[in-house]
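Have a look at this one before I ask anything.
Of the protein chains in this complex, all but one are displayed in their positions.
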Amino acid sequence: MSQQFQDKKSESRSTESPFAPHTEEDVQAMLDAIGAESVEDLFDVPSSVQFDGSFGIESSSEQEVVRDVSDTLARNDQLTEFLGRGRYEHYVPSIIDNLSLRSEFLTSYTQYQPEIAQGFLQALFEYQSMLVELTGLEVANCSMYDAATALAEAALLADRVRGTSGSKVLVSDLVREERLSVLENYLIGSDMTVETYPTVDGATDPTALADNVTDETVMIYVENPTAVGTIEENLSTVGDIAEEHDAAFCLGTDPVALALLEEPSNVGADVVVGDASALGLSPAYGLGLGLFACREDYLRQVPGRLVGASEDANDNRAYTLTLQTREQHIRRERATSNICTNQAWVALRTAIHVAWLGATGLVDLAEECVQLPRELAADLNDIDGVTAPVHDRHHFREFLAETPRDAERVAADLESNGFAVHAVDEHQVQVCITDANRSERDEFVEAVREVVA
Amino acid sequence: MSQQFQDKKSESRSTESPFAPHTEEDVQAMLDAIGAESVEDLFDVPSSVQFDGSFGIESSSEQEVVRDVSDTLARNDQLTEFLGRGRYEHYVPSIIDNLSLRSEFLTSYTQYQPEIAQGFLQALFEYQSMLVELTGLEVANCSMYDAATALAEAALLADRVRGTSGSKVLVSDLVREERLSVLENYLIGSDMTVETYPTVDGATDPTALADNVTDETVMIYVENPTAVGTIEENLSTVGDIAEEHDAAFCLGTDPVALALLEEPSNVGADVVVGDASALGLSPAYGLGLGLFACREDYLRQVPGRLVGASEDANDNRAYTLTLQTREQHIRRERATSNICTNQAWVALRTAIHVAWLGATGLVDLAEECVQLPRELAADLNDIDGVTAPVHDRHHFREFLAETPRDAERVAADLESNGFAVHAVDEHQVQVCITDANRSERDEFVEAVREVVA
Amino acid sequence: QAVWSETDDSRYETLLAEKNEQTVDVEERTTLPDELTRESVTLPELSEPEIARHYTRLSQMNYGVESGPFPLGSCTMKYNPKFTEEVAALADAAVHPDRSAESTQGTLAVYARLQDYLGRIGGMDAVTLQPPAGASGEFTGILVARAYHEHNDEGNRSKVIVPASAHGTNFASAVMAGYEVVELPPSDDGRVDIDALEAAVGDDTAALMLTNPNTLGLFERDIEEIAEIVHDAGGLLYYDGANLNALLGQARPGDMGFDIMHFNLHKTFATPHGGGGPGAGPIGVTADLAEFLPSPHVRADGESYELYEPERSIGKVHGAMGNWLVLLKAYAYIERLGDEGLTDTSAKAVLNANYLGSQIDLDIPFGPFHHEFVASAGDRDAADFAKRMLDYGVHPPTTKWPEIVSEALMTEPTEMESQDTLDQLADAFNAVAGENEESLSTAPSSTAARRIDQTSAARNPRLSWHALE
Partner (left out) sequence: QAVWSETDDSRYETLLAEKNEQTVDVEERTTLPDELTRESVTLPELSEPEIARHYTRLSQMNYGVESGPFPLGSCTMKYNPKFTEEVAALADAAVHPDRSAESTQGTLAVYARLQDYLGRIGGMDAVTLQPPAGASGEFTGILVARAYHEHNDEGNRSKVIVPASAHGTNFASAVMAGYEVVELPPSDDGRVDIDALEAAVGDDTAALMLTNPNTLGLFERDIEEIAEIVHDAGGLLYYDGANLNALLGQARPGDMGFDIMHFNLHKTFATPHGGGGPGAGPIGVTADLAEFLPSPHVRADGESYELYEPERSIGKVHGAMGNWLVLLKAYAYIERLGDEGLTDTSAKAVLNANYLGSQIDLDIPFGPFHHEFVASAGDRDAADFAKRMLDYGVHPPTTKWPEIVSEALMTEPTEMESQDTLDQLADAFNAVAGENEESLSTAPSSTAARRIDQTSAARNPRLSWHALE
């Protein structure tokens, strides 16, 4: 059938909502088809609750909004950040924006119709596969919100899978308080509470840990690297202690560290959590990607979404969300979690980043995370009065440095010099270095030299 | 057929060229298949001309190059530009980058296989259609390089289509010298030379023009708006004069101006040229989009690419490059032009911009180009010693202002204050204002007030 | 209409690991002692062009709102304006969450203004932006309710009432916050059954969670009475913001008597769904509840902005300050539309749903509906019905839910569709309605992947490429 020039409209658009396409004639025709007099008539809202005020928000052109937001955000100071503590910056290659912003990915929904969502499903399947490889565990989900909520979900999982009841989640005292706060909130519906165990010189001491574990311990949580950048040295012992007490061993980490450090499955980890967006995304004020992986025998208790391989009616390989009966939209109050919307698009970005780096690139990036802080600590240690690193450990990306002056003042003075560091306590600052800020290293060392004097 | 897990490779990449995918094993296997010992053996280059030196260019990581280019370009001063003279800035909506950067558009080639290039072909067909609507002429091509080369090609076209021989291209004395230089170079292979005619108070005076036209005049070229921002008032007379002498009337303009100003076809224009990238692209240091439209009876002499509608074997509407026998790859030395690679992607961007604005938006944008300079000129005129506009005409986007101090010094002082304007002659500066710089208007007026004193 | 690819083996994209992977000897490449490191890692090893083609191909096997109509009920799949991605990509937006408040005044200004905007739009006194998704907002809201009751020495309130037709997250969130869920059966007209509600409330009621318009698209006309019943019993009223796209500028939850609400920025405020997230689920509360909001909260202090801990804060529900980039995009969207644009958005969303409803040959048992409706596939299986719709080049509606409508097709076209695309959708509905059962049960036939075997996926889980070897 030859396609002729179709009915040509010539109509003016109704312009109040810039993203609704209706012409005035459309609106009238649609109302006629409905049999309504006006759009207002379609609303079945009692007049007593109708809103007849105004929000007092003026509409602006795209140009104006772009300018307003640019100008507003320009109130952020231009600082070179030497910040870490769980949220890391690595160079994000251009290809990640280019591919992940393709509207077929960015504007799609959760893959409830897998036949037209094979692309995203495969990308998530590949993301899961990368985490399986990196953790050595058999199962990884499509994402939690961030490291803190992943940790919290791990505790709830540990409680569900444990044969006997228990009441404690035991956590290294190096873990950030923000994570503990989230964990505590998630435990409200359970019988569990959080306890911390003391670390020694920036790492878990098996004896101190063993002293704190009881049969009430549902889960032991350790991070590697820790929030102060040290590399844990006794994880296998932690795994043994956990096993002895029928507690789950949950390890917190990230995908760059995983490429280099001891494989979680080799030290007896049952669950691995963390922030996977160290690859794929800028620090983004903490917008994260909750990494969640666990042993296969926990599979039916996993929170969040899982993509599985299957076949279609033509016996071709195909992917689909699977084991959905764990989820809230089916199991409701008996679901493994309430999570629904997650961080899928960030997972896509992380997967692209891992693919872009490749095995070699990822390992080399991780090794850089060992060497850069070693070198920077040595430079800082050369400054009169500064001791770095504070802990006699191997470090990953970051370390503590002891300063003669008050750490808060040092941090504030560094900020005036254009550098952001974290003040840990009275005389300690924490410093994080990666490929993202390494080019400013010499200027940073110079600034520290100035401000500690 | 069920798709099984395929042969899995595990190979290391040959990494010298980051954009070549070969593993070392691939290279060996391919050499074996070819029957060659080494890649070097595949080159049939006499040793006397083999290059065994080095370029002295170090390779860098993506991150390093991005930083280097950013740092280098940061050496450009941050100026708010009040510059025009043929290259204009209008706000470019985000959607243009998002859509035009889709790799199917950006990385495609000229549409020699139309069956798999319908998308770009349709976009170019729509671009042509928009120009046909705006110029009132029947034919628009897919692009020349820029306004200057479009003008030059128009003169060559005028020569080809003219019944009798002629030797002059007559050009308004307001036309930028850069365009005249390009025009003169393009006329080297013809018998034509360029002459200018004097304008009066910033516009074409019919009498002065008529005095300069002879039967040797092959083409008359006028711009509207002119390079000093004035709107021409006697274009119909220009058209009449051209017709009387069997000269082609070529009008220079741009798509924003076309939405408002007299329709070229109504004043007897035979060819319309200009820079269409005023929509769709930033000033981009002069990367342009040569607009080229003409009368239907010139069709077979048009330079550059043309997209036409046709049908495919199923009688569906389809698009294809057409009338290619005009072009160099077929007609070689008898082609209408040597142009091959053109500015197609910019044309795509311009078309998206026109579509985004819509008829109403485009007309309103053009009217803003009338009102903004009127208001700014009034503000400047209020400054002691400044006369603006210099020409007692209607203006479009820009105008001349007379300053008491030397114009070069005024421009230099404004530059120190963060503003760029063009110094025209001893006591005149040219000022251009659009939606892109209007928000800096008050600061600009203040700066002018300071520096002219 | 969408282009589905043809069906043959070449339509499938091999996995990254199948293209090339490499095992790297880690100990060889590190200066760390062996006992701290793994031995090796095996991952894909490809060139950038191969990666570009891989993901380009995958994107082509995916359907988004720019591919065609996407009337997924309750999901509000509306257009995501491009410029919001541009502002989210600004270098100034990428600061580290541990930066000082003094050095992040721009970011905090956006937080403060968005808190303010959402408060005005919802009719709420205070807003937190910390919850990273709608379900997290629900959980946070119920935690706030819990803290409120405990503060008032009413910690014994142990139940949250949820209508049967509510989103599954309501049930799960209430349980996570330590409550028992009381399910409320619907009345015959699809709305809250006032008698059942009165029977359900009591001094053990912590809250009623309500969606309004509800999942059938119906406005709970008796909302004021409902609020009175719950409040009289000492409970709080929670508004599930999933359907707010129906009411912008028309009615505000705060004005209806709701004490707590969440906003789904990725639904109502046009941030992209990203194949499942990130979203953002800010919650708004009345003045009485403001002191319980998560920490930190942002407030203006003269010309500048500061972070502080609300007096009786529940603490944190996210490790940082929520999904910042999503918040930023929603802020830009709200600024773009303003009062008039927001109000018109809901008007057009409701117009579109009603027009589409008027054009399809299926029973829509409940009305008058607003931005969405639930049609019944009748004696057809709704899931099959949806699969067959794929063959007409459109995304189908949400299926088999809410259960109050048998074989439900829950349909929400949003304001972004034109009359033309609505007609295209109606044609797809009507064509499928006229087909025989076999055609439905074997559908889809024109998509890249044909009907996918869910049972085998669940029975024999293969969750990584390792499991395919």
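Order as written gives the chain letters A, B and C; numbering starts at 1 within each chain.
Keep this in mind: a residue touches a chain if its C-beta (ideal position, glycine included) is under 8 Å from a C-beta of that chain, and two chains touch if they have at least 3 such contacts.
This one's a predicted model, so the numbers in the text were calculated from it and none came from an experiment.
The chain not displayed here makes contact, within the full complex, with A, B, C.
For the chain left out of this panel, the touching residue among B:Asn212, B:Gln328, B:Thr387 or B:Asn417 is B:Gln328. Contact with the chain that does not appear here is found for just one residue of B:Val27, B:Ala210 or B:Val445, B:Val27. Mapped onto chain C, contacts with the missing chain fall at residues 1, 3-6, 10-11, 19, 47-50, 52-53, 56-57, 60-61, 65-68, 79, 81-82, 393, 416, 418, 420, 446, 448. Although one chain is hidden here, its contacts on chain A can still be listed: residues 1, 3, 5-6, 8-13, 18-21, 23, 93-95, 97-98, 103.
Following the convention adopted for this analysis, only the chains that are shown with their structure count from here on.
Distance between chain centres (mean CA atoms), chain A to chain C: 19 Å. Centre-to-centre separation of chain B and chain C, using mean CA positions: 45 Å. In chain C, the positions touching at least two other chains are 9, 12, 17, 21-23, 42, 45-46, 48, 52, 56, 81, 83, 85-86, 465, 468.
Counting partner chains per residue, chain A shows two or more touched chains at residues 62, 66, 98, 101-103, 311, 316-317, 358, 360.
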